[in-house]
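With one protein chain held back, the other chains of the complex are shown just where they sit.
Entry: chain A
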C-alpha cells in the first residue's frame, strides 16, 4: 500500500488538516444555505405579487446571479469590492455573502415556481374564508409549496457544497486547498499521492452530498404519509 501513498495521508496531522478543510467547506455551505433559503423564500413570495417594477428588479437580481459564473462573483466581491467601497471583508465572510446571495436568487425562482403551482382553488378558498395576504402565504401556499420545492432545493444544496471548491481561488482554506498543499508537499517523492488525496476528497464530498439526498428522501416519504 505504501506506493499508493497512504503514508502521506496519515503522516503528521495531514488527515486532521483535511478534516479541518472539510469543516470549513461544510460550515460555509451550511451558513450560506440557511441565509440564502430564508432570503430566497421572501424574494420568491414577493415575485408572485402583481407589482410589476418590483418583479422586474427581482428578475434582474435573479438573472444577474444566474448568468454570472460564481468564480467571477467571488473575484468581484473579494478583489474589486474592497477597492470600490473600502469594504474589506475576510475571505470566508465574502464566501458566505456571495453564496447566500446566489442561493437566494436561485431559490427565489424555485419558491415562485412552487407557489404558482399550488392549485388555484386553494388560493381562492383561502381568500374566501377571509385570510389576508400574509395568512394566505403562511397557512395555505407555503406549506403546500414546500413539498414541491424539496427536490430542487436539495439539488441546489448539493451544488452549493460542490461549488465551495472554487473558494481556494480567494484564499479560503477549504478541503481542496488543503489537499493541494499535501499533494505538492509530497509531489517529488510520491507522484501518485494526487490520486489518493483527490480520492479521499471525492469520498468526503460524496458523504456530504449523499446524506443530503438521503435526508430529502426521508422528508419526502414522511410528507406522503
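In this text, contacts are C-beta pairs under 8 Å (C-beta built on N, C-alpha and C of every residue); 3 or more make two chains touch, one makes a residue touch a chain; residues count from 1.
Everything below uses one rule, namely that contacts and distances are computed from a predicted model.
Colleague: I want to check something: the complex is missing a chain, and I'd like its UniProt protein name from "Collagenase-like protease", "Sulfur carrier protein", "ABC transporter, substrate-binding protein, family 3" or "Cytochrome c oxidase subunit IV".
Modeller: Hidden chain, UniProt protein name: "ABC transporter, substrate-binding protein, family 3".
Colleague: Using the definition of touch stated at the top, determine which of A:31, A:185 or A:219 touches the missing chain.
Modeller: Final answer for the missing-chain contact: A:185.
Colleague: Which of A:93, A:135 or A:171 sits in contact with the chain that's absent?
Modeller: Only one listed residue reaches the unshown chain, and that is A:171.
Colleague: For chain A, which residues lie in contact with the unshown chain of the complex?
Modeller: 11-14, 16-17, 56, 59-60, 63-64, 67, 75-76, 78-80, 82-84, 88, 168-171, 173, 177, 180-185, 187-189, 191
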